[in-house]
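Sharing a structure with you now.
In this view, the complex is presented without one of its protein chains, the others remaining in place.
Letters A and B mark the chains as written, and numbering starts fresh at 1 in each.
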Amino acid sequence: MAKQRTEVADIDRSLYDFRYDEEGFERLDAGLTPEIVTEISQRKDEPQWMLDFRLKSLEIYNRMPNPTWGPSIAGLDMDHIVTYVKPNTDQKADWDSVPDDIKNTFERLGIPEAERSYLAGVGAQYDSELVYHNMQDTASKMGIVYSGIEEALHEPKWEAIIREKFMTLIPPTDHKFAALHGAVWSGGSFVYVPKGVKLDFPLQSYFRLNAAGAGQFEHTLIIVEDDADLHFIEGCSAPKYNVANLHAGAVELFVGKRAHLRYSTIENWSKNMYNLNTKRARCDEEGEIEWISGSFGSHVGYLYPMSVLAGRKSKSSFTGITFAGAGQNLDTGCKVVLGAPDTTATVETKGISKGGGIQTFRSSIVATPAAEGSAATVSCQSLMLDDESRSDTIPSMDIRAKNVDIGHEATIGRIGDDKIFYLMSRGISEEEARTMIVNGFANPVSKELPLEYAVEMNNLIKLEMEGAIG
Amino acid sequence: MDALTIRNASAMPAPTWGWLRMNDTKIEIPVDLERIRAVTVEADEDLTETHASFEGAVADLQKRVDAARGDAEDTRACVRAAQRETESLDDLDTPALSAYQLRATRDEIANDVAAAFETGVHVDARSYLNFLAGSTVVLATESGDDEAAVVRVAGEAGGAAGASVDVVAAADSSIDLTISLDGNAAGSDAAGLIGSELRVFAGARARVSVTVYITADAGFTVIDDAGYVLDEGARVDVRHIVLGGGRTYTGLASDLRGDTARMEIGTRYLASGTEQRDFNYVIRHRGRKTISNMDANGVLTGTSKKVLRGTIDLIHGCKGSEGSERETVLLANQGVDNKTVPVILCDEDDVAGNHGATIGHVRPEQLFYLGCRGLSQEAAEALFVAAKLEDAALSAPDEQIRANVVRLGSALIDDFADFEEEIA
Partner (left out) sequence: MSTDALLSVADLTASVDEKTILHGVNLSVAAGETHVLMGPNGAGKSTMGHVIMGDPVYTVNEGSITFDGADITELSCDKRSRAGLFLSFQAPVEIPGVPLSSFLRASIAGRPGLEMKGKEFRRRVKELAAQLDMDTAYLNRELGVGFSGGEKKKVEMLQLLLLQPKLAILDETDSGLDVDALSVVSRGMDAYRASCDGSLIIITHNTRILEHLSVDRVHVMVGGRIVREDDASLIPWIDEHGFESFEREAAGSVADDER
C-alpha cells in the first residue's frame, strides 16, 4: 500500500471557467476547405499575397502527417474545429465600448485593472478577433507601435515589414500545425519598438477562447530594433467544454543587435484544450531573448519556444514551469540553436505531475559549426506528487562545434518525507507543507514574473494542490 | 551476400523530434561479404555442458512474477487511457497518451518477461547476428560457481562473422565474460563485419561481469547487441571499450526485474577519422530498490560522429529505485558531430533519476593544470586521445586484447609502440 494516499480532487477552475452565449456571433462552418480559408481572408480584406500564403499553407497542412512522438491528438477532430468565430463587435480602444458580456469576461480576469495599474498597453482577443487594443500615450510618443496585426496589415508601411517577416521564423513547412496556422490565422498583435527605445512597463495581450469546439489561431509578431528593450506578457484562458478546442497560435520575435526582449506567458487553458502553439525568437548580435513560461492548463500541450541565436554573443534564457494535473498530458520544453560564435543559452525548467497527469520535458540544443566559443546549460527538475502520474525527460543535444561548453543536468523525484515531517513538526498541516514545498520548487519561475502574475501562478498551484491529501 | 539494411536499429523507446535524426539508426551491411567462422570460445566444459537455457530461466521467473501479481483492479489514469476504445473528451480526467506511453502501459499491464525482453540494437540485428553465428553458445553456471569465459571474434577484410552467446547465471553464482570484437584488415581497405549477440539471465544474487573490447580497423562494421534480465539481488557490471571500427553499433537493454537488482555500465570510447559510434542503452527498472548507473566517457577527433541514447525507465512499482546516467565527451576537433539524448522516463514517485552530460573541450581548470605541466591545448587534446588507448591497454583483460589495442594505437599515434614496450 502506498504510504501517501493521494486523492485526485477536481480542480477548481471556477475563476476561469465561465462562459457567455455566442448570440449574435458569426461562425464559419466547421472543417477546413480552400473556400473557408478564402472566406476568412476576404472578410479581413487582406492583400492578395496573404490569401496566396494561406492557400499554400493549407496545401502543406493537408499533406503533412501528425506528429508521432508526442501526446495523442486523436481526440481532436479537425473537421469539427471551427476555425473562425467572430465576436459581435469590432476592435475598440476603450473598455466601455466593448459589449458587456465580453467586457465582463475580461473584468473577471482582471485585465482592465492590470492595465490601469502597471501595463503600458493591452490587447484582448476574444475567440478569433481582437476586441480591445490600447496603449498608454507615453509609449506611443516613444514611437512604439502596438496594434492588431490585421490592422497593421492595412497600413502600407507595416504591410511591407509584415510581408518580409511573416512566418519566416516559423514556416508553414515546420510542422502540421504551423501549416494550419498559416492557413487560418486570425487576430493577434503587432509590436514594433524603434531603435534605442526602452519601455519600462510591459505590454500585455490576453487571449480568451469562449466558443465551444472552436480554434484560436492568433499571430503575434514583435520586432525589437537594435538597442531597444521590451517586456511582453501573454495570458491565455478558456472555459471548459466537453468538446475539443484548439489553440494553434504563432509567435515570431525579432530581437535586434544589443536589444532585449522578455516574453512572459502564463497559460491556463481549460482541460479540453489542445494547445499546439509555436513560438520562436531570432537574436542578432548581442541581442537577448528571455522566455518565462508557465503551462498549467490544456488537455494536451505541445509547447517548445525556440531561440535562434544568429548573431555573435547573442543570448537566450528560458525559465519554465509545467504543472500537469488529472487528465492532462503536457509535452513542453524548449529548443535552442547556437548558430554564431560566443553565444550563450540557459534553460531552467520545473515539471510537476499529479493526479494521473503526464508531463514531459523535451528539449534540443543544437550547436552549429559556427558556434565556436558558445556555451549552454540545461537544468531540468521534475517532481512527482503521487505514484499514478508520469514524468518524462527527453532532452537532446547535437553539438558540432569545437570549444563549446554544453552542460546538462536533470533530476526526478518526489517530495522527501523528511521535508514534510520537518514542516509538520513545526505545526504545519500536510497539505500546507506540500503546497509550500511545491511553491518553493516553482520559485525560480515565479520570481521572474511581475508580482501580479507571480501571485496568479501561486494561486494556480494552490488550486492544483487543494484536496491533494486523502 | 546481398546488401542489407537494418532500419530502425537502436531506436530509443520514447522518440523525440524526427528532424534531429537521433531517434534510431540505420545499419548498412556491406555488400559481398563472405560469412566466415571466426569465433572462438574459451570456457570450461562445465560452463558449456548444460541443460539450462535462457528461455527456461525466464519462464521460471515468469512463474514467480505471476504468483506475485495482485488481483486488485488497476484504475490509474494511464491504464484507463490505454484500455478505452476511442479517445473522447467526455472524460476529461483521462489523459491522451503518446504512442510510447500507450505501449509502455500495455507492457506494464501484460507483465510478461519474455515478451518484454529486448536487446539494445533490437530484433532485426539480433536475427542477423544469430544467422551469422549459426548456433548459440550457452554458458551456464551452477549455484555457487565462480566462472570465467572469453569469446573472441576475429574479423577479416571481406568477411562477416558473428557470435551468439547466452549466459545463464544460476542463483548465487558469478561469471566473468570477456568479448573481444577485433577486426584486423591487415592493411587492406576492404570492408568487413563482426558482431556479437548476447543474452544474459542473471539469477538471484548472481554476479555477472561483461567486458566488451571493440578494436576493429576502420573498414569494419561492428554490432554489439545485448539484452539482460536481472533477478532479485543480481548484480551486473558491464564495460564497453570501443576504440575502433568504421561504424560501430553498441546496444544494451536491461530488465531489472527482481528487487534490489543492480546494473553498472561503464563506457569508454574513441572515434577518429570518419568513424561513427552509435550507442543505445535502455535500462528498465521494474523491481523495487533497483539501481542503475551509466557512465560514459569519450573523445571524438577527426570528423567522427557519435550518437548516445541512454534511457532510464522507472516503471510503476519500482519503488525505491535509483537510476543515473553521466556522460563526458571531449570534442577534440572542429568537424566532429556529437549527439546525446539522456532520457528519463518515470511512472513512479518514490524514485530518484538523474542524468548529466558535459560536452565540449577540456575544462578550464584541467587545461590550466595541464598547461602548468607544459601541455598546450593541442597537446592536452592529444593526451586525451592517447590516454583512451593507453587506459584501455592498461586495463585489458588479457594479452591478446592488449595486443589488439596496441595494434590500433600504433596506427593512430606515432610513438604508441613505445608505450607497448613500457607495459611489456
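The working rule: a residue touches a chain if its C-beta (ideal position, glycine included) is under 8 Å from a C-beta of that chain, and two chains touch if they have at least 3 such contacts.
Here the structure is a predicted model, which means the values were calculated and not measured.
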Missing chain -> touching shown chains B
Among B:297, B:333 or B:400, exactly one should touch the missing chain; which is it? B:297
Filtering B:59, B:387 or B:411 for touch with the omitted chain leaves B:387
If the missing chain were put back, which residues of subunit B would it touch? 268, 297, 299, 328, 363-366, 368-376, 379, 382-384, 386-388, 390-391, 394-395, 418-422
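Going forward, only the chains that are shown with their structure count from here on.
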Taking each chain's mean CA coordinate, subunit A and subunit B are separated, in whole Å, by 39
Residues of subunit A touching subunit B in the complex: 8, 10, 68-75, 240-244, 271-272, 299-300, 326-329, 331, 355-358, 360, 362, 364, 366, 369, 372, 375, 382, 384-414
Spell out the residues on subunit B that touch subunit A in their complex, using ranges where they run on. 14-18, 20, 22-23, 76-78, 86-102, 314, 316, 319, 329, 331-361
